[in-house]
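Structure first, commentary second.
Heads up, one of the protein chains got dropped from this complex, but the rest are sitting where they should.
For chain A:
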Amino acid sequence: MKKVSNNWKQAFPPESVGTAFFEEFAMRAQNVAAKVFRVKTAAEAQSVIAEIIKSSDAKKVVATPEVVSPLNLPTILEPLNVKLYTEQSDIRTHADTSDVGVACVEFGIAETGSVCEDGLAIEQRLITTLPPISIVVMNSANVVPTIAAAFETISKVFDRGYISFITGPSRTSDIERVLTIGVHGPSQLVIIAIDEEIREV
């Protein structure tokens, strides 16, 4: 899968990254209606995902290759009779009608409760934009305190490509300024932060 960087970790400012900022990050993300789970292992993350799939009665899931094998998604989805699409053209065909998208994000920002997505790959963006439930997986140590620290990081790796901050679910206040969740993007954003490293660097 194409990435803006294959090694975001080395770009974090060493003084300004770590689990110390996780609590504030989680609080702010929850303030904007994101659901946040912090787990220790990939196995625990699997059960969180399985629970979401079950409770939302999902039938179709799209996921990036980056997240499929470390979390072994087929083993948890097959028993639930849920279809899983992970190939690029399948993702393009099915993302719009899928119930859930699962993808990795690179880091969290405590100041705003945002997660930062490396979206160079088209499949990454299809998965985090089209299905109504968006599950993003990150490492709980990859949290920076501020927007400034986020841009310290980004400016080291961003030559070309597509980088996004995602902050809670899609929303609008365009009618009578009434906050309404879920317009064109996902109506649910679930952040799963794992303490152990699941991706190879």
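Some observations on this one:
We take it that a residue touches a chain if its C-beta (ideal position, glycine included) is under 8 Å from a C-beta of that chain, and two chains touch if they have at least 3 such contacts; residues count from 1.
The definition used in the following text is that contacts and distances are computed from a predicted model.
The protein name that UniProt records for the chain not on display, among "Na(+)/H(+) antiporter subunit C", "Iron-sulfur cluster-binding protein", "Putative DNA modification/repair radical SAM protein" or "Serine/threonine-protein kinase RsbT", is "Iron-sulfur cluster-binding protein". Within the whole complex, the absent chain has one touching residue among A:V17, A:V62 or A:A121, and that is A:A121. The omitted chain makes contact with just one of the residues A:P70, A:G101 or A:P169: A:P169. Contacts to the hidden chain, counted on chain A, fall at residues 2, 28, 32, 88-89, 92-93, 96, 109, 111-114, 119-122, 125-126, 129-130, 147-148, 151-152, 154-155, 158-178, 180, 182-186.
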